[in-house]
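Below is one structure; the comments refer to it alone.
A single protein chain has been removed from this complex, and every other one stays in its place.
Now for chain A:
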Amino acid sequence: MANIEKDFTDYEGNTEASAYVLRLFITGASPNSIRAVENLNILCEKYLRSNYELKIVDIHQQPELAQGEDIIALPLLIKKAPGTERRMIGDMSDTNKVLKGLGLPEIS
């Protein structure tokens, strides 16, 4: 219940109702991280156009965030909004899975 209410207020307060709030956690310049950043950038541009806010966090630089965000596997993409929070791990190479996680229709 609490979650729904919170999301609801977020929804009300946000004029751009469909704006995507994304956080991508990576570890420095590891191959997985680089691939994830590239893949996600392409994907966002293609499917979300400019309707998103993406923050990339290098967890190496801010290790104190790891516990708060409950991070285990990296790279990790957290969709904070809209809707319920979703977590995606991996280098974002499986576009369909990412779209599913973002709540977008899958492409065939």
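Keep this in mind: contacts are C-beta pairs under 8 Å (C-beta built on N, C-alpha and C of every residue); 3 or more make two chains touch, one makes a residue touch a chain; residues count from 1.
In the analysis below, contacts and distances are computed from a predicted model.
A chain of this complex does not appear here, and its UniProt-recorded name among "ABC transporter ATP-binding protein", "RNA polymerase subunit sigma-70", "non-specific serine/threonine protein kinase" or "Putative spermidine/putrescine transport system permease protein" is "non-specific serine/threonine protein kinase". Against the chain not displayed here, chain A makes contact via residues 25, 27, 30, 32, 35-36, 39, 59-60, 63-64, 66-67, 70-77, 85-94, 97-98, 100-101.
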